[in-house]
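Of the protein chains in this complex, all but one are displayed in their positions.
Presenting chain A:
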Amino acid sequence: MENKTPAIEIEKLGKVYTRGKEEVTAIQEISLKIPEGKFVSIVGPSGCGKSTFLHIVGGFIPKSSGKVRIRGKEVDKPGPDRGMMFQESALFPWKNVFDNVAWGLEIQGMEKSKRDEVVEHYLKLVNLWDFRKNLPSELSGGMKQRISLARVLAFNPDVLLMDEPFGALDAQTREKMQVELQRIWQESNKSVMFVTHDIDEAVFLSDIVVVFSGRPAVVKEIIEIDFQRPRTLDVHKTQEFMDIRNHIWDLLHQEQGTSDEEGM
């Protein structure tokens, strides 16, 4: 395990914004290794820069310093090696569900017959094959995010990056999606970096939870979670789960003072 190249390796990553004449440090210096096949969540007080961090790993926002490596290869632009799922639906409203999932494959020049096969496979995986001819605007928020997941999985990235993908969903849909995601993730065997502000969600889904401090962000603690998989929602009721959750809660709330000043 130790000798293997990590799926994602972040080395001394820093981010400084210039706001007017002022320089604001969003991310101090973060180093992190995400082993192949693991589900890793990042939690932190709101406004701590965890979402910025993920966007930098995705290559969407430029970093100020440090390095990002995917399976040992340094990256600084977006690419299909990292599949990003956004909080807001990024499905194209002018394409139906099927064509949305096929879009990336077409761009990458996959031939039609192969493409159709892949799209069918992933739409069935997320249980939305019956909705292939619908427009995204005809689907619920939860369905849209499942389609987004299928679209990202379809182009077969090395790692998945997820930025609060269930943030806009109601509590019940959210829990269902977490169980769904666990199932799909176990089938796909991808390494995942998942950003959330929901401690329960992080603990339920993850092998590893990384706790960020408030601005400027540094890694405060890394917590391994080893409940058996597949986990059911009942795991929430165990003492172990609650202990971990309370511990993370305490870590985040030591930060409250600084994060409140920063606002969102």
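The rule is simple: contacts are C-beta pairs under 8 Å (C-beta built on N, C-alpha and C of every residue); 3 or more make two chains touch, one makes a residue touch a chain; residues count from 1.
Simple rule for what comes next: contacts and distances are computed from a predicted model.
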Quiz item: What is the protein name, per UniProt, of the chain that does not appear here: "Cytochrome c oxidase accessory protein CcoG", "Threonine/serine exporter family protein", "ABC transmembrane type-1 domain-containing protein" or "Sulfate transport system permease protein CysW"?
Solution: "ABC transmembrane type-1 domain-containing protein"
Self-check item: Residue of A:E74, A:E88 or A:D170 in touch with the missing chain, whole complex considered
Solution: A:E88
Quiz item: Which listed residue, A:T5, A:S31 or A:Q108, touches the chain dropped from view?
Solution: A:Q108
Self-check item: Sites on chain A contacted by the missing partner chain, in the whole complex
Solution: 58-60, 77-80, 82-84, 86, 88-90, 92-95, 103-104, 107-108, 135, 137, 151-152, 155
